[in-house]
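Every protein chain of the complex appears in place save one, which is left out.
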């Protein structure tokens, strides 16, 4: 696809700014609010932040990796940007919507491209009930926490908690516990992507739990509902030879 | 669906034969070769064997559990069989085709509803190369063995080897190592269901490996190709309230 | 051993108080501060609290289980308490001393019979350095947290985080990560019991971490040192047929 108005955004560290300058020298750019496409320079954290920033306007993003992981990004090259954008393949990532109720009675929503995670805030283990599509599936889980990860996020936090890597096309979510204490040795579940997962905090006065949707943290939640977002999504652009599906496949064969 | 010609088959142990006699007393039955539907009485092993036996003719099977696991089966009840068959929901399970070449130059094929697994035959660790859709994904895996499991089989052998449970609709296969020695800590991969997986034995003279597709064992294989079977499948019947998807979901929440 | 002055302490819930009343009816008791032996009635949590309370005075404790786990305890029976105390075998549990420095410059110490654990306080992953006996063993671990567990505690929190169960006589500590993100798949280590483990928080301004020694929580720590306590220990009494070593062995063979 041909893009006319390109905007280049960069992480704040020196390397990213330098790279942005070099690219800016090579071609005409516009400010992000006028752009048809965003070129993001940085690491995975910056890329995720950029996706959140432009998701509602649905501007496609072409990330170039200057950081340490770069899972959602392309290789950095100075030359040939216009051509690469033209040849890039696009993929749509549908975020999760977290709706969290707090002990104070507030309700907050936030989007998550990677995962929605819950973790105890103090020394008291979290005690939670898990419902899937309105059915109680786990009456009581005592744990450090629990998360719902998308396929795109499955190689991130989910993997650290021993959750499985999910291929992008699989339309699954991983429900992965963090230090399950009872039932001991519970390893989590793979759920259909359109599942509605509700997590109720039990004994929440004594056992405060925090909920995080990517960058948004809500403290002292009493219940959290997670479902696939219906209307908003993020469009990523990839060089054809390094698309995200291939990466997630490759990632699974890393030593 | 209404079935006219019902055949009842039972495992050889006493309990199953007794149960078959009771059911036979209650209704007219035919021999399996004339049946429109098979009622299988036994445990998971017998059910799997029955599925293999009638898969090519594609006769639907309604299993009733008399054994210790009964994952693919319904609850045993003497009464109401005709009504249950009428109300039953059907699910199609597509098997894998294993094509194995042996050290002697033979080529054998067999179907697997649960999994195709490889295991070393002697004290020498297996050394294998893994290709997915023609691309080498693991140049060399030293291990006790490795398996490809379907979703239906994911709660069986695959689970023992620490592989993930896969929901039925997910259209995924689990590639799961058994005691991966190098790369150490490799945990396997989830692959699209239509993947063609090839496993080549390295140093196979010194390191004999056996391949098993459910009940069919081929000794001293040098290469094994596994892919979804295109034309043959097995049709299972379930009481609506205990369908297989629900079971695989439930299985994931067992303590 | 024969004890003259017995004190009975009970958890606050009804069942424990009732049990205490029944026992008190049967024999003369003294207040804890005059006791030669403490009989503790409750679950594992109450037992652990009782051990902490009387550890410095080193009064032996005979726990009777009224709770849901009862790992450190004996079976509850109304009759024969004096005889049981006389025949009981004793075991000494040596606690860990945690010395924690906080961001505000305070230094706090606390004892841990089960484990010393660290966990991130907010959405920012903990980033820590681990030293054993003064040698840096892990330059940087990014994780939810990490713990040092004693053998006695190895079946508790440590097990939830996938750490190994340690037999009592083994003189080992388990160093177990919680959701290790980098190095990914790091599974922890078994260390000699007399090791001095130091954990330094990196980037601690942005990434607050809390440290917990059994019941004592210190917020916003910048470094934590953990070592076996030299002088203080807790003495537990067990019916000969159900001693703690046997239990830890049994626990490892639970399904």
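Think of it as A, B and C in the order they're written, each chain with its own count starting at 1.
Quick note on the criterion: contacts are C-beta pairs under 8 Å (C-beta built on N, C-alpha and C of every residue); 3 or more make two chains touch, one makes a residue touch a chain.
Just so it is clear, the structure is predicted and the values come from calculations on it, not from any experiment.
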(request) Write down which of B:72, B:178 or B:248 is the residue touching the left-out chain. (result) B:178
(message) Considering the complete complex, identify which of B:101, B:120, B:137 or B:207 is in touch with the unshown chain.
(response) B:120
(message) From the list C:124, C:186 or C:233, pick the residue that touches the absent chain.
(response) C:186
(message) Considering the whole complex, not just the chains shown, which residues of chain C touch the missing one?
(response) 130, 132, 137-138, 164-167, 169-172, 183-186, 188-192, 249-250, 252-255
(request) Please give every residue of chain B in contact with the chain that is not shown. (result) 119-123, 143-145, 157, 159-162, 178-181, 184, 210, 212, 215, 217
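Basically, only the chains that are shown with their structure count from here on.
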(request) Can you pull out the chain pair that has more C-beta pairs in contact than any other? (result) A-B
(request) Overlay chain A and chain B by their C-alpha atoms and let me know the rotation angle in degrees, rounded to the nearest 5. (result) 180
(request) Taking all protein C-alpha atoms shown, work out their mean, then name the chain whose own C-alpha mean is nearest to it. (result) A
(request) Can you check how far apart chain A and chain B are, centre to centre, with Cα atoms defining each centre and the answer in Å? (result) 35
(request) Among the residues of chain C, pick out those that touch two or more other chains and give their numbers. (result) none
